[in-house]
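My questions all concern the structure below.
One chain of protein is taken out of this complex; the other chains stay put.
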Amino acid sequence: MSAITTQTTKAVRRGMPPVGVMFAFATLGCVLLMTVSAPFLGVDPYKQDLMAILLPPSFEHPFGTDLLGRDIAARVIWGGIPPLFVGFTATAIAVLLGLGFGLLAGYRQGIVDGFLSRLADIQMSIPGLVLALLILVLFGASITNLIIVIALESWTMHYRVVRSQVMAVRNLSFVEAARLASIGEVWIVLRHILPSTIPLLAVTGTANFSQALLMEAALSFLGIGVQPPTPDWGTMVSEGQSQLAGGWWIAMFPGMALVLVMWSAQVIGDWLADVYSVRGDGLQ
Amino acid sequence: MSFLDISELKIQILSRAGIVHPVRGVSLQIEPGEALGLVGESGCGKTITSMAIAGLLTPSATLTAKRFVVGGVDMSNASERAWRNIRRDSVGVIFQNPMKALNPRMLVGTQLAEAMAPKDRGSLRASHMKSMELLDSVGVTQPKARLSQYPHELSGGLAQRIVIAMALARNPKLLIADEPTTALDASVQKQILDLIDNLRKELKLAVLMVTHDLGVVQERVDRVAVMYAGRIIEHGATDDVISRSSHPYTAALVAAMPSIDRGRDKPLQGLEGLPPPLINLPGGCALRPRCALATGICEQIDPPLAFVERTGHWAACHNHHHGRVVLPPVIADTTMETVAPELDAAAIMQVRSITKVFGQQRLLNFWRGPRPPAVKDVSLSIAPGETLGIVGESGSGKTTVARMMVGLEMPTEGEILFGDKPLSALEPAEIGQWRREVQFVFQDSSSSLNPRFTIARSIEESLLALEPDAQARQERIRKLLAEVGLTEAMASRKPNQLSGGQRQRVGIARALARNPKLMIADEPVSALDVSVQATILNLLNRLRRERGMSYIIISHDLGVIRYICDRMIVMYRGDVVEAGSTEAVLQNPQHEYTRRLIAAAPNHISENQRSTGT
Partner (left out) sequence: MATISHFKALQARLRSPIEVRFLLRRAIGGLFSLWGAVTIVFLMLYATGNPAEVLAPETATAEQVAELARQYGFDQPIYLQYRNFLVNIMQGNFPNSLYTGRPAFQEVLYRVPNTLLLGLTAVVLGALLGLVVGYVSSSGRSRIMRVVPIRLLMILQSVPNFFMGLLLIYFFSLTLRWLPTSGFSSWRNLILPITTLACYVAPNVARLFRSTMNEIRFEEHIQTARAKGISERAVRIRHNAINALGPVTTLIGLQLGGVLAGAVVVETLFAYPGVGQLLVQAVVSRDYPVALAAVILVCLGYNIASLLVDVLVVIIDPRAQKR
């Protein structure tokens, strides 16, 4: 009966992405563009104007001003730099670590696999944010430490996915055929095994990105990430918390920026998972 | 009155590519106590027909029928509730894979109770008694212990018995068996078929047996209906249909079946090509592109199912001329001339009492104890020009032996010799020679080719180490494709654009690329339909004759071994229990297990039946 229910072909799925996904790409693109071009827009996130404190959104200050009279719009544009930078860098490092270790463990198996997998188990037995708090408090809060902490925290996700994929593929007949054809081990990994992990990594990578973003924002919100006065979405939401009654806009706009990015990443991730028929929730 | 009476059943499925017509006008009747076989190859619509009869179609499928009567009730426009009542009171279903047909989360006892009538499961005690009775009737040993087991703790045969017990729980009048033995080992197959047979006689059940294997059907059912491309193309008394086929497709199916009773001089006859996709099917006979007898009229008119006088059954063909169809003789190319093996020459490879124990030591895994060996003290040797068959059930260790011979597994004990040197002592140059001269053909044609590679690239990989010149490699690939009967256009395709038979040909071409002296093929045809199977077996025979290679063929099918191999060994739970010339082993089996295996092999079409008829 399964043949009947799964009539959809890959060819059909691989067309243009649906409207929602296009919209998500556009949203993410816009936010990225704004953030990257922040230094060139001529807006100053630090400029205080004590004559204009706690102003609600207006034509002059589209997102309003905060307690020090700083323009929220300018701060939101600049505030994307830390989370997006941390998000991308940490994800890239985590993906590379997970891919490398996953290929190694899945292909070599044996002791290497035992060691790396136990390490991953231990890593996963410490809740992410708690480990991050510990490291940041012992070694100080800086962007670099944030990146390291988040990357260390999330490599296991890619590791597990890559490892199980490699273990599944390495015993498939076509890989064994390559081995019988005297193709070198390195070539087998590069030609036959690595390509099959790319779709998986596209999915876990997207999931990782939104998690990293969330973690950076949460740490900054708790006051252990990016320190004020540096503009940062998480820090700004935290600053807005105390002014919630008098100025909802201080927390609202950076918060919405976070929601937009997270939403786009999630929609794109779901779409990728659908296209490659991969489960993005880490359950294989 | 027939218990089941269906006329002009049509099923449509809405898919993104268009409307699929998996069933295009099927009529069936089954009387109580009668068994009807519904036979056809994969994708012919037999399973979906049987599911429609149980009212178990998925919502994407819609059904129309001129008449659809089950147990005297008109079901053509029945509600879901009416279907449920029919299923509850008069229809039992047995599925193909018993391990999947039981809910993994529930105890056997709970699942059995669920199938019972309210009076039987009124109390725990009542349902317990009924369960014991049911399990007893389907021949389950230790029924009480089974009740508190989970499905994953059962063997396949046992699980299938329990599925049958569930189907019988409410005393149905119709039993639908969808490939009930395909997932089981040969010796278990026979027991399950016997069980269904006995139940039918005892309980006066109407049985619909869906299968791809004419041999399974032959001695078990009274009538057989052969399906092709969503229609019944031949229908009649089983022996009539098989021995005096009036449709070229049935005739080809019969001619394609390897059998232990079949002489090696009688070549198998396969059916080239593929069944048509059932979207936007053009007019005319659906078999036309594959049919050796097709004429102009076949292109215009789809022949209706009509009574054939001289054979006494129904067939849908323009060319039976009111009698048995005669297929054109097989091209001489595929006939099997025995190549005399050079037995006095030195063996290509020898296996000397090897043993293999699986299971690497893992951390935190120490209390599991030693595992039983997969292969125990096996020896064999293969001479130039010789063909050796290794036969056994799943888990008998036959594949492991083959894999050790090409170095995909390492023996735990014993040694394997290439020429006269152990594999472990080969010089690098000799390793190269071994890797060239001994080639392996994989079983599963869907994973034996990298889905991302074109066919040419897959074959090229095998040539990389031998042929440094890219131009020459492409030339070799062209020749190889032609040699295994594929067109040049295939070279640029990806594996998912090929049929199973074509992929297996590519697998063979890849092995041939290195000009082997010995080709080891692991279940080379088990994943293929019978008609395609025959074309691959013929190809193997032809290649052997042209190239003078030696073969080791691993198979669970005695018919396949008989058709290709001079010599055979029988493996059972890692042991070689019998070895000798194929004829001798099959004629005069010495070991109890071999005898069971031969008895269990579906009694294929015997010689006299094949030659009788008009």
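We just call them A and B in the order they show up, numbering each chain from 1.
One rule holds in what follows: a contact is a pair of C-beta atoms (placed from the backbone, for glycine too) under 8 Å apart; a residue touches a chain by one contact, two chains touch by 3 or more.
Predicted model, so just to flag it, every value in this text is computed and none were measured.
Among B:102, B:278, B:325 or B:423, only B:102 touches the chain that is left out of the view. Only one of B:6, B:20, B:52 or B:147 touches the chain withheld from this view, namely B:147.
From the options B:85, B:381, B:412 or B:499, the residue with contact to the chain not on display is B:85. The missing chain lies against chain B, touching residues 51, 54, 56, 58, 80, 84-89, 91-93, 95-97, 100-105, 107, 109-110, 114-115, 123-125, 127-129, 132-133, 136, 144, 147-148, 150, 152, 163, 166-167, 169-170, 364, 367. On the side of chain A, the interface with the absent chain consists of residues 1-2, 5, 118-119, 121-122, 124-131, 133-139, 210, 214-215, 217-218, 221-224, 234, 237-238, 240-241, 244-245, 248, 251, 255, 258-259, 262-263, 265-266, 281-283, using the contact rule stated above.
One rule holds for everything that comes next: only the chains that are shown with their structure count from here on.
Inter-chain centre distance (chain A to chain B, centres taken as mean C-alpha positions): 48 Å.
Of all residues in chain B, only 13, 15-17, 20, 22, 43, 47-48, 51, 56-58, 60-61, 360, 362-363, 406-408, 432, 435, 439-440, 442-444, 447-450, 452-453, 458, 461-462, 464-465, 507, 510, 514 touch chain A in the complex they form. Of all the residues in chain A, the ones that touch chain B in their complex are 1, 3-5, 7-9, 12, 109-110, 114, 118, 172-174, 176-183, 191-192, 195-196.
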